[in-house]
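Okay, here's the structure, questions in a sec.
The complex appears here minus one protein chain, its other protein chains still in place.
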Amino acid sequence: MTTLTTRQPPVARPGKRLRASALLERPNFAVYGILIAFILGSAFPFYWSFLVASYDANVFTGDVPLIPGGNFLTNASRVLDAIPFWKALGNSVIVSGTVTLSVVLLSSLAGFAFAKLRFRGSKGLMLFVVATLAVPTQLGVVPLFMAMAEFGWSGTLGAVIAPNLVTAFGVFWMRQYIVDAVPDELIEAARMDGCSMLRTFWHVCLPAVRPAAAMLGVFTFMQSWNDFLWPLIVLNPEDPTIQVALEKLQSGYYVDYSLVLAGTTMATVPVLLVFIVLGRQIVAGIMQGAVKG
Amino acid sequence: MTADLTEVPSGRGVEPRPPVLREPPNGHPKLPWRDRLTRLDVKYTPYAFIAPFFILFALIGLFPLLYTAYVSLFDWELGADEHPFIGLENYATLLADDQFWNAMFNTISIFVLSSVPQMIIAVLLAALLNTALRARTAWRMGVLLPYVASLVALAIIFSNLFGKQYGLINTFLNSVGLSPVDWQGNWFASHVAIATMVNWRWTGYNALIVLAAMQAIPREVHEAALVDGAGAVRRFVSITLPLLRPTIIFVVITSTIGGLQIFTEPKLFDPAGGSGGGFSNQYQTVVLYLYQSGFQDFNLGYASAMAWILFLVVLVIAAGNFFLTRRIASTGENE
Partner (left out) sequence: MPYRSNRWVMALACTAALAATAACGSSDAGTTADGKVELTVATFNEFGYEDLLKEYEASHPNIKVTHRKTGKSDDHHQNMFTKIGAGSGLSDIEAVEEGWLAQVMAKSNQFNDLTKIGPADVKPDRWLKWKSDSATTKDGALIGYGTDIGPLAMCYNKDLFAAAGLPTEPEAVKAIFATWDSYFAAGDQFKAKTGDKAWFDSAAQVFNAMVNQNKVGYYDVDDKLVVDSNPDIKADWDKVTAAVAKGQSAKLVAFGNEWNTGFKTSAFATKTCPSWMLGVVEKQAGPENSGKWAVTDAFPEGGGNWGGSFLTVPKQSKHPKEAAELAAWLTAPEQQIKAFTSKGTFPSQVEALTAPALLEQTSAYFGGAKVGALFAEQAKKVPAAQHKGPASGQIQDKVFNSALQAVEQGTSVDDAWKQAVEGSQKAAK
């Protein structure tokens, strides 16, 4: 690698930087074609949900017309009447936002330590973290509820937030990413300059791992946003998260899908916003890499 | 990584600090306080960094694990007054339980059918997304959409696709003169259908993880290869892939763990939304069986034993995949 990199690049004269994208392949029509097919497949359920939500209760879910009907706003206002939508949305934003911040920060911190710092027991602890992922979590609701009842937390948002403040998945992910994405030399240089470990983490590591952190943020946010069973069990139904509130739309021996899917569609909007905000961070990561060089 | 890749950057990154004062404070001539501080910093900071994670994890995450381990040693009926201790009997019963082995077989079959194509497509998709696309954010977030799709919608859409009598796929097969497939009843067909759902939901997710790692590959590596005249495919195979190794290992291990704990998709595939996994358990997975034992038969002890046996199986398979991946993605150098 040394031999490769010491050569003088003729394209970029020293001192002048390439635009990051200039290095990437120019996509041709085939690439766009494949990606469009992927996106269509991925987005279909959303469009379909919107379609069903735009008709009245009599629309037959097996045979929805492909053009939206005019009933979406009616269904949306029915949703607002039926469940405490805004309150639930607010609760979900608090829960998912807190959980995401905590997971991203604590995972980066621990991931950095595991990837770049030497300490006794590092390997064993890392293996332990990964191993805990392998235990199925479905049975956890019983002991978790006992714990929350003991703490006196059941019924509070804290009971939904607390069990999700850290994830082994996050630590594993950040560790794997940091191993290669943050060069050792960069850390050493910072240390030589007299940076404390914390400053090194903050000023060297964090900027370099922004894409991975943003990705972890997206995953964590969505996971937390879609969580259903645990909030159902531990929260008071009058003060629910959005998924628990939406479930109430399915009461009755038959389900009014235009109502249910209107609620579902409305509840997806905040997630898409998070997508856009954090998605930019992921893209920004490339530029970061270019500057870092 | 070589030293010339890592010269201290200008601008962002490490901030320049004022020169360190070497004048010892009063009465402490031996070691400057700063050096001692630095020593302490080096020695204990790593623990401080991992402490928040482990403390929170010990408080909240560990208790459920220990609890299931404990309960698995008892004849623990949910809500019963007494829970007799039976030692390893749950484990012994489980290992002799045909339904468990059937569930294990289904789990591994669905896992193989889903994970292999998923990995390959995810890496290729990441490579496509790593090109100079217009509106990059939109494309990237687009492939993640399945991950947020509502399960209510998915249940209906997939049963409209794979329905035996009125499903779209069978209607199509009929119209081109092929015989329809019994997606529910035939064990292999049901595994294929469930694997399709899994792949649909998780390929984009894995692609994004791989993509994030691709972006971390230093620009100069690509630059140099470009200068050397390496083509796109060659650069992908001999530069990108090897440098992705830690991430590929991550993806392989997490999807092995996730794949063997598969639960949501086969539950959605049941026409009535139950956790039975088909009328002859033809697509009942281990976690579905575990859920059924715990929350329908209320046999929490048995379900807990199942959780721990599955844990062992997952560990073995994940470790196997780890060594396999390391070998395949290795370029001869050690991590």
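For reference, chains read A and B in written order, and residue numbers begin at 1 within each chain.
As a working rule, a residue touches a chain if its C-beta (ideal position, glycine included) is under 8 Å from a C-beta of that chain, and two chains touch if they have at least 3 such contacts.
As the structure is a prediction and not an experimental result, all values here were calculated from the model.
For the chain missing from the display, the contacting residue among A:Tyr32, A:Phe119 or A:Phe151 is A:Phe151, taking the whole complex into account.
Within the whole complex, the absent chain has one touching residue among A:Leu35, A:Ala113, A:Ala162 or A:Ala262, and that is A:Ala162. If you put the missing chain back, the residues of chain B touching it would be 55-56, 59-60, 63, 66, 70, 78-81, 99, 155-156, 159-160, 163-167, 182, 184-185, 271-274, 276, 278-280, 292, 295-298, 300.
In the full complex, chain A contacts the hidden chain through residues 57-58, 60-62, 94, 98, 102, 141-143, 145-147, 149-158, 161-162, 165, 229, 232-233, 236-238, 247-254, 256.
Here is the rule we go by: only the chains that are shown with their structure count from here on.
Chain A and chain B, compared by their mean Cα positions, are separated by 14 Å. For chain A in complex with chain B, the residues that touch the partner chain are 1-2, 4-7, 9-12, 18, 20-27, 31-32, 34-35, 38-39, 41-46, 48-49, 61-62, 106-107, 109-110, 112-114, 117-119, 122, 125, 130-140, 142-144, 146-147, 162-163, 165-166, 168-169, 171-173, 176-177, 179-181, 183-186, 189-190, 193-201, 203-204, 207-208, 211-212, 215, 218-219, 222, 225-226, 250, 257, 260-261, 264, 268, 271-272, 275-276, 279-280, 282-283, 285-286, 289-293. Listing the residues of chain B that touch chain A in their complex gives 1-6, 8-9, 11-17, 20, 38, 41-43, 45-47, 49-50, 52-54, 56-57, 60-61, 63-65, 67-68, 78, 125, 128-133, 136-154, 156-157, 160, 166, 200, 204-205, 208-209, 212-213, 215-228, 232, 243, 245-247, 249-250, 253-254, 257, 261, 263, 287, 290-291, 294, 300, 303-304, 307-308, 310-311, 314-315, 318, 335.
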